[in-house]
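The complex appears here without one of its protein chains, the remainder shown in place.
Right, subunit A next:
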Amino acid sequence: MENVVELKGIKKAFKGFSIDQIDMEVKKGFITGFVGANGAGKSTTIKMMMNLLKPDQGEVSVFGLDYKTHEKEIKERIGFVYDANVFYEGLNLKDIKRTVAPAYKSWDDDLFDYYVDKFGLPLNKAMKKFSKGMQMKASLAIALSHHAELIIMDEPTAGLDPIFRREFLDLIQELMVDSNRTIFFSSHITTDLDRIADYIAFIQDGDIVFNHSTEEVAENYAIVKGELDLLDRDTEKAFVEVRRVPTGFEALTDNLKQVNDIFGDSVVIEHATLEDIMYYLKGGVSHV
């Protein structure tokens, strides 16, 4: 399977935060959800994918090209949406379009008009008078109007109301009708990703904990509940993180088969949502 983005051996250190080693691929033609708590390194990783930040070490390649020699070619083919409005607030959408469109060779005015119409965006109103949802729609309309093959979004759903979030997710799915397209988006709202992502990349404290298809996650991860006396040093190895309460234990496994072999019917096994996984992994056991 072809990779659109490849991060190899990425290291980046800041004051008080560092990315020690990130290796990650984004598969072509799929939606990859990038999940992690606030401050886990999602935005930093995205900035490195966009060449806004340079890694201290390691390689970033997009469409198989590197930024040193092909910066413009790469960015021609990327559409981006960030969590904050990056457009000049005093301008209306018509003028913003006039400043952005000429930057792209493949800008398509008809397509832009189509999205403006579809999203019900006013062309002559200053951006600062837009609601958060409208600003997101405007950014999205701009990101989608140059036939980008890769759409990178940093927390696009943050600050949006539930109804608009649902609309947004539907729209993302519509976009995937074009099989050449790849979408990579970060979120800390795990239900968004549960709903639409094909792949989940999970980052925690600057490390990629896993990058699997949603099926793989569902097949391997589960919440296991049982009596405390079932736990010993050996059986605990089947779990990523165990929480003990007086009435028994609750644990997260990333190896459902092993759990079935060890415990059989003596435990209750439940589907682990991304939120469960995040919650248990936050428990602090480092793990790859």
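Brief remarks on what is shown
In the analysis below, a contact is a pair of C-beta atoms (placed from the backbone, for glycine too) under 8 Å apart; a residue touches a chain by one contact, two chains touch by 3 or more; residues count from 1.
The rule is short, and it goes like this: contacts and distances are computed from a predicted model.
UniProt records the chain missing from this view under the protein name "Permease", selected from "3-oxoacyl-(Acyl carrier protein) synthase III", "5-methyltetrahydrofolate--homocysteine methyltransferase", "Ligase-associated DNA damage response exonuclease" or "Permease". In the complete assembly, the contact with the undisplayed chain comes from A:E76, out of A:E25, A:E76 or A:E155. One chain of the complex is left out; on subunit A, the residues touching it are 47, 50-54, 71-73, 75-76, 78, 80, 82, 84-88, 90-91, 95, 98-100, 102-105.
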